[in-house]
Each structure stands twice: as structure tokens, then as C-alpha cells.
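Here the complex is missing a single protein chain, while all its other protein chains stay put.
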Amino acid sequence: MVETQRFIAVIGGSECTPDEARLAEEVGRELARKGIALVCGGLGGIMEAVCRGASAEGGLTIGILPGGNRQAANQYVKIPIVTNLGEARNVIVVKSSEAVIAIGGGYGTLSEIGHALRNGIPVVGLNTWSLSRKGQPDESIAIASDPADAVNKALNMINK
Amino acid sequence: MVETQRFIAVIGGSECTPDEARLAEEVGRELARKGIALVCGGLGGIMEAVCRGASAEGGLTIGILPGGNRQAANQYVKIPIVTNLGEARNVIVVKSSEAVIAIGGGYGTLSEIGHALRNGIPVVGLNTWSLSRKGQPDESIAIASDPADAVNKALNMINK
Amino acid sequence: MVETQRFIAVIGGSECTPDEARLAEEVGRELARKGIALVCGGLGGIMEAVCRGASAEGGLTIGILPGGNRQAANQYVKIPIVTNLGEARNVIVVKSSEAVIAIGGGYGTLSEIGHALRNGIPVVGLNTWSLSRKGQPDESIAIASDPADAVNKALNMINK
Partner (left out) sequence: MVETQRFIAVIGGSECTPDEARLAEEVGRELARKGIALVCGGLGGIMEAVCRGASAEGGLTIGILPGGNRQAANQYVKIPIVTNLGEARNVIVVKSSEAVIAIGGGYGTLSEIGHALRNGIPVVGLNTWSLSRKGQPDESIAIASDPADAVNKALNMINK
């Protein structure tokens, strides 16, 4: 019997600001320091920044790619999974993970937040979407103040 | 050469209030009156109500089912598509359609809104989610006042 | 309640010989005459020929497209379903159908035969693959002598 890796997903757009990239890189470092494997969409932007951070600390990086070719993965992905499913791969990113940390605010990220909450998987947000439905705020996304707080909140929400 | 059907998706939860069901049924009727085929997730709640309305007016109803068996479709689905993909089928509902009308507010619906906006497919909302990102309102979801308005707005947004 | 369509899939490559196209077109005509809706992959070759036959007899044609755009459907597809799943859409073609008729022999067709037999969905073959496993012939694919025989065999295998 082998010990299964614990996985946390980090989601965010393939384009991001330098500030968001710094947040993502530090989230990646923090996950690696805690021995958590990183799951992401495997491409650029937030995905590349978080993989760069994780691999700098020796963490395991898993990229669930939308296209048909492993060469599309960013250079910090150790385990590229080639789905060729386009955005339907977002569901796999989320469902493979115990918690999700969302950074920034693209619409693909919004779809992943929806899939995660639909499945009861905790979502922590750094500078991301906020939601209200039928006029009432939905506070399911836990707001983090910084990268270390994001990872801590994610771990606490899993352990509950 | 055959004339391809025009498709609009109606998305919403498998559980809904009686008021939401009335809205959905009337959206279905209105789509059918305009000769638009209905695409939905094929199950109960909003999906069943909108199919009931569409079929009452002789409209074509397409259900993109998450499970592995066509018997799971509601009784008003004429064309059941069996995906066995779980929620990844949400992407197919959205991408097969020229526009999306969201009714009510489940997290699966939120994921579909994200997939639609990501793909540049217009979204009209009736009593559904509202979004803000990074503290700024995102007004991509067009707010409709009633079912007829929802269908009109969807058609206008396509035609632009 | 609406009457659900009965569906039979016709599978075959996007390139085919003129003889195979004639077989496919006649299978399409025969399905339409019997009131069975046609499910296929929606593209060219066998898929286009069978849709042409079905639509010439007023049959309903459903194309489960691998790409992200309904414009890729052949001109005889009435109901284009846009999956953007690449070949993973082969599973949907098969699982949406009560039986499968395979014409010709590409590897995509082989994958669909595997998915169908795995799911207990009858497969009828016209000039297609034959299989043996571990040195023993596997005769799960019913061999048809011509298009009318293929449709009859498919219907008989469903009704059993």
C-alpha cells in the first residue's frame, strides 16, 4: 500500500497581473512546504505561477490539460494529464482535490467555483469573485487575506 | 441540406420553488412559440418545467443527461442525449446553444454561467446569481423582468 | 408526456470509399423509413452519407460533434450537439443509442465498437472490424449482408 498524496487545487486565469502571480507563487510555495500536492489546469498565468512556487519548494505539480498535447503544459508541471476535453477538464481539476483556492477572476475560474461548491468542496478566495443569489449574499467562498492564510483556511475547511 | 435548429439553453436546478417552475414553464412556452429548440440538462425541477412548457407548445426538447441511462430524462424530453459525464455535461448544454437563460440559483447553474461567459455565449438571468469580481460588479448577466423578456433579451443578444 | 425518439447510431470514419458511402446512405434511408432517429458523430465521410440518406427520407439526424463549433456539422445534421470533447464524444454517440451499426474500419470506429460492447449495446457490422481475443474469435459483432439487413438485425437485437 502506498500513501496517497493529498491534493489542493489552485484555480485562476491563464492571464493575470504581476500581483496575482506573486500571490499564486507564494500559495504554491506554502502548499509544497506543507507536503500538499498541487492540482491545476497546467497552463500559463496563475497556473504557471503556482507551479513555479510549488516546484521551487520541491512540491509535486499536477496539470490537468485542456488540450491534446502534453507540450502545452507550463515548464513547472511534473505530472501532465492530457484530457483533450477543453473546459470540461475544469471538473476534473476540482473533483480531484480536497479544497480549491481561487486567485483572480476569470470566467473559467467562476465555473470551477460553481463545480466545487456543487460538490461540497471548500473554496478559498484571494482577490476573486463574490457571489449573491436572488439578491442575498452567498458567503460560501472563504475570503483569505494572504497566501499563507489561504492555505491555512483551505486545510482547516478540509479537516472540519 | 436540412435547416439546422436554433438552440437556446435553459439552466436551473433540479429542485426549485413553484414560482421558479412557473417562470421556467413560461420560458419554455415562449421559446417553442418562436420556433427555438430547447436544450437543458434533462432532469427535474427547472429542467422539467421548461420542457413541459416547450412541449405543450409543440417545441423540440433536448436533454443532455449527466447519467448513463435515458430513462432518467424527465417525461417531456424528446431527444435524450446520454453522456454519463456527470457535471462535465454542463459544458455541452452551454456550448450547444446560442444563448443561455438562467433561472434560480444553484451551484451547477453558477458553473454553467461561468462556462457560457467564458465562451462569449450570452446569459440572461431570471431570479438568479449576481456577480462581482475583485470588488467590482460584473454585469455580464442580462437581468430579465419576466419570461417573455428573457426570451426577447436572449434573441436580441444573439442577433447582435 | 412526449414520445421519446428511438435512436440507432451509425459509426464510421470521416473518410470512406464510394461503396461505403452508398452503404451508409442506404442505412440512413432505411432507419428513417422505420421512424428511427439517427445518431452519429456529425462530421463527413460515413457520417455525412448516413445523414444524407436519413434526411432524404425525412428522418431526424443528430450529430454529436467532437469540436467546439456547430458549423463543423455536415449539412444534413438537424440536431448538432457541440461537445468540444474530442474523441471522448464517441462514448456519447454509443451510449445515447439502443444499437450501433458500424460501417468500414477506422480506429475511431473500433473504439466505439469497444465502448458499445462494454455497455451491452448491440453492434452490427457492414464491412468492418472482426475481432479475436486471446486467439479465439469474438463474434459479438453481428455481420450484416446489406443495409436493410443491418437495420433489421439491429432492431431484432434490441427487441430481444
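Here the chain labels run A, B and C in written order, and each chain numbers its own residues starting at 1.
Keep this in mind: a residue touches a chain if its C-beta (ideal position, glycine included) is under 8 Å from a C-beta of that chain, and two chains touch if they have at least 3 such contacts.
All values reported here derive from a predicted model rather than from experimental measurement.
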item	value
Contacts of the hidden chain among displayed chains	A, B, C
Options C:L85, C:A99 or C:A144, residue touching the unrepresented chain	C:L85
Option from B:A88, B:A116 or B:A144 whose C-beta touches the chain left out	B:A88
Listed residues C:A49, C:I113 or C:A150, member touching the removed chain	C:I113
Chain C residues that touch the omitted chain in the full complex	85-88, 91-92, 104-115, 117-119, 127-135
Residue ranges of chain A at the interface with the undisplayed chain	1-5, 37, 55, 61-62, 64, 68, 70, 73, 75-85, 91-92, 95-96
Hidden partner interface residues of chain B, rising order	68, 84-88
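What we mean here is this: only the chains that are shown with their structure count from here on.
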item	value
Approximate Å spacing (C-alpha centroids) for the pair chain B, chain C	28
Whole-Å gap separating chain A and chain C, where each centre is the average of the chain's CA atoms	40
Residues of chain C engaged with two or more neighbouring chains	68, 84-85
